[in-house]
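Have a look at the structure that comes next, please.
A single protein chain has been omitted from the complex, and every remaining protein chain is retained in its original position.
Take a look at chain A:
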Amino acid sequence: MNAVPINGVTTPESRPRTLAEKVWDAHLVKKGEDGTPDLIYIDLHLVHEVTSPQAFDGLRVAGRPVRRPDLTIATEDHNTPTLAIDKPIADLTSRTQIETLRRNAAEFGIRLHSLGDKEQGIVHVVGPQLGLTQPGITVVCGDSHTSTHGAFGAMAFGIGTSEVEHVLATQTLPLKPFKTMAINVEGSLRPGVTAKDIILAVIAKIGTGGGQGYVLEYRGSAIRSLSMDGRMTICNMSIEAGARAGMVAPDETTFAYLKGRAHAPEGDDWDVAVEYWKTLATDEGAEFDAEVSIDADVLEPFVTWGTNPGQGVSLSESVPDPAAIDDQHERAAAERALEYMDLEPGTPLKEIRVDAVFMGSCTNSRIEDLRAFASIIQGKQKADGVRVMVVPGSARVRLEAEAEGLDKVFEAFGAEWRFAGCSMCLGMNPDQLAPGERCASTSNRNFEGRQGKGGRTHLVSPLVAAATAIRGTLSSPWDLSDEPGLADAATDRARIEGEGR
């Protein structure tokens, strides 16, 4: 427990608190009364081109400045092309949106990393790699996958454009406290099973609405043994379970990741910061409003079959039969999903052929994800007729991958090696599926038309994406060899868990 004043706020030691409550309490500008929300201070505001133009416009109309440009950072990611980035953006409306951000950043004095800059990339990859995302801070962005940053023990959540304007103007948000839910993941993942499979299993278990109103705290031995990249994958998809935020208590893995990053504390400040960060873990005896448990020992590679991220099962299973679903809404949703996905109940998932494999997005585009993908495909050829796109999360990840020679592995395999951005996760740029095309994607949403109108998405881990690219049908590394030893060896090398930076 912690009686040290943080941000000038001293909390009595009388009550054990959760990680989420501690971060909340340390950012209380004003406690709400009579049903009004609390006013919460925001430490870091991330900005991108899609959800900000109308917010800046609002400031301009009201004659308001940005209160804290020094707590704000912008990058271009959703619209940016992943090929020929030195050419003008072909799509006029995309170009307008990018140019609008550049103009707004210049006018309001905001740091911007534009296309072609070494720090450009997906906003949720850029923040952590610069060391700006730190334990115990509050982070917002006009993007629902802001939950990613909770992997550091930050309180991080997506906001709408009106709230973006609000934070720009006041550096605060009026908010009602969230409820807390513990997601306990105990045990050890088998080789070939990754952070992505954990979170897909969590969402399948609690549903796309199960987390509404909650902050999820991921706990347990399986979470503790994950790298920061793996933890970010898990927190990233908290929103797919309906939760605005997901968190992991900071530990030595977190500190090791941050040490030496450009904006991490230095010298004596580092020691003071680490001492504080260590106090953030949920206290013994603190109560969560809800608890859910997942057994990591028995998890298998996971895949979605439907059109929301909760419609997922183990890859070894078959397409479910909607008739067997009790809940009428779930049943109706499953029927509609199978029609859209053009799938028959009872079809083994491993018999489903894909047209494309997308390796990227804020869920899985960090260096460890690319290493995992490369370790499986190394020395192999992609399946005939399958298009494989590898899109790094940031320009820096791209450079890091090239320094390790991963680009050569991708190209020898027959994959396209692209520049950084959101790309085919949501198809705002030219990277889209054609109608009817089916894709194994390491991204976060399998909604109808998400990757292009009429496109069909199966959410998978980087390892499953790699095995699928080799075989042409949904596959995991377990399917790559009749020799279990060989398959294990391949997956051992590729395990995301435990790989240091």
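Note that a contact is a pair of C-beta atoms (placed from the backbone, for glycine too) under 8 Å apart; a residue touches a chain by one contact, two chains touch by 3 or more; residues count from 1.
Note that in this section contacts and distances are computed from a predicted model.
Participant: For the chain that's not shown, choose its UniProt protein name out of "3-isopropylmalate dehydratase small subunit", "Urea ABC transporter substrate-binding protein", "NADH-quinone oxidoreductase subunit K" or "TonB-dependent receptor".
Facilitator: Answer from the record: the omitted chain is "3-isopropylmalate dehydratase small subunit".
Participant: With the full complex in mind, choose from A:106, A:272 or A:298 the residue touching the hidden chain.
Facilitator: Only one of A:106, A:272 or A:298 touches the chain omitted from view, namely A:272.
Participant: For review purposes, identify every residue of chain A that touches the missing chain, sorted by number.
Facilitator: 5-9, 29-30, 35-37, 39, 41, 43-44, 50-51, 53-54, 57, 62, 64, 67, 69-73, 78-79, 91, 93-94, 96-97, 100, 111, 116, 118-119, 129-134, 137, 142-144, 158-163, 165-166, 169-172, 174, 176, 208-209, 212-213, 239-240, 242-244, 261-265, 269, 272-273, 308, 329-330, 332-333, 336, 395-396, 398-400, 402-403, 419, 426-428, 445, 447-450, 453
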